[in-house]
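Part of the complex only, each chain left as placed.
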Amino acid sequence: MSATPKTSGMAKLERDAVLELASKNRRLDGRALTDYRKIKIETGIIEKANGSAQVTLGKTKVMVGVKVQMGSPFPDTPNEGVQTVNVELTPLAYPTFETGPPGENAIELARIVDRNLRESKAIDVTKLCITPGNKVFVVFVDINVLDHDGNLIDASTYAALAALMTGKFPEYELKDGEVIFKDSFQPLPINNHPVPVTFAKVGKILVADPCLKEEEAMSARLTVGIDKDDFVCAMQKGGIGELDSNEIKAAVETAINKSRELRGIIMEASK
Amino acid sequence: MSKEKAPERLIDDSGLRIDGRRPEDLRPIKLEVGVLENADGSAFIQQGKNKILVGVFGPREIHPKHMVLPDRAVIRCRYRMAPFSTEERKNPAPSRREIEISKVIREALEPAVMSEYYPRTVIDIFIEALQCDGGTRCAGIVAASLALADAGISMKELVSACSAGKVGGQVVVDLCDLEDKYGEADLPVALMPNLSAVTLIQMDGKLSREEFEKALDMASEACRQIRNFQAEALRHKYQGMVDTEEPPATGEASK
């Protein structure tokens, strides 16, 4: 069951400070409203994975490993490989993250990343079919949040995308119906590069790439996923507050612009 | 088992949808308030083939105690699909989809509830999707909003909800199951129309900026229509019993 979360331990004073600044269109760390924190993307850091990336977004740090394994297709898509996204909010990343099976926050995060990738058809799953209806490649995207300072959605999706873009899977041949894997690898078939841009509503303004303190002061969150052709491919509102239509439309406009810049950074790191 | 087939076209030559609706038409909606005996508040919605029952308990004492909030009510929400509600039987264990939807529905209702009137209590919202036909999260919000009102819980305004999306190249509202599955985009929206407050928005698919804006506007307009049905359903329950000739909570939305 989903329940109103405990309000954060952040002192009321601190929240007031964030809101006070927001009322003057300013932010804690001096960023402009649509500025992102410093982004660092490293790829190929887990040799045993088929693809991997670590994204540092300010003090937020997320590692993604991609594994490609043989499995069965879903009955209604016999000619397509399978994409599966899983999130672990590792307990070392934040004092209140707990061990145990993923809670609703981890599940929502995984589903938003999944939606960005799936709806933009980032992975060309038709190229991951081995024998229709029987054997396909399953692409496991495992997201480990290692340090939490806000905006996990963007950091996780960027890391997932970078891991996939630098990912490889084995070449193979079919001999009498049996799959023979070669020693060589080929790049994963990546068709699209969805880039989510997340905003927090703090007081009356929307700020992009919120840090944790901004998230604790926000009333609502809005993520807009934009694909390589400037189409909106995913969206998610979060938080127990509200937005208005004009805010949302403005956010989409900002996201389209912002995503181009962010996509550039991710592509550059994933060469 | 005998598998449903993908429709050949989602929009026909005269611009009508597979169930004959125009782009801006809602499916027929039936709303009933106060349908359960034990729940403090309840409501039932039928929208297309969607059949959803909502029960609300509370404000009541919270267990376990450590969940208590000193200055407001905790709101808990569970969205669940009955095993028989879908084409393929749904495993009774909660799916990741149900867990996410429970969360976004809760967050769609929280802005409306005057939680600060009920400190140290819990308000439980149980949504049982008995038959699913596309747009169940929106339909669930519409009924939950009524069930909260039926429970006598103070709200700023009723929350209404409806999806818009794109099917066969056309922006439309209130997607049915087939349109959701085979269409290009789905955009569920929840709104408190008088407050112009969007309390839920999600999107799947692919929309240009212009299409997105059109879809958002059409979804908002659909929410306003549904808001009227909601008001009518409450009136029927509470001030009503007067003119029972016409089923007042049923509205054909085509104008």
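The letters A and B name the chains in turn, as written, and every chain counts its residues from 1.
Convention: a contact is a pair of C-beta atoms (placed from the backbone, for glycine too) under 8 Å apart; a residue touches a chain by one contact, two chains touch by 3 or more.
Keep in mind that what you see is a predicted model, and the values were worked out from it rather than measured.
**Student:** Would you kindly express the chain stoichiometry of the entire complex in this file with the labels on the displayed chains?
**Tutor:** Expressed as a formula in the displayed labels, the copy numbers read A x3, B x3.
In this section, only the chains that are shown with their structure count from here on.
**Student:** Just give me the whole-number Å value for how far the CA centre of chain A lies from that of chain B.
**Tutor:** The computed centroid separation for chain A versus chain B comes out at 27 Å.
**Student:** Which of the residues in chain B end up touching chain A in this complex?
**Tutor:** The contact residues of chain B facing chain A are 3, 67, 69, 72-78, 96-97, 99-100, 102-107, 110-111, 115, 122, 124, 187, 192, 195-209, 212-213, 216-217, 220.
**Student:** Enumerate the contact residues on chain A facing chain B in the complex.
**Tutor:** My answer: residues 1-4, 6-7, 76, 104, 107-108, 110-111, 115, 119-120, 222, 225, 227, 230-245, 248-249, 252-253, 256.
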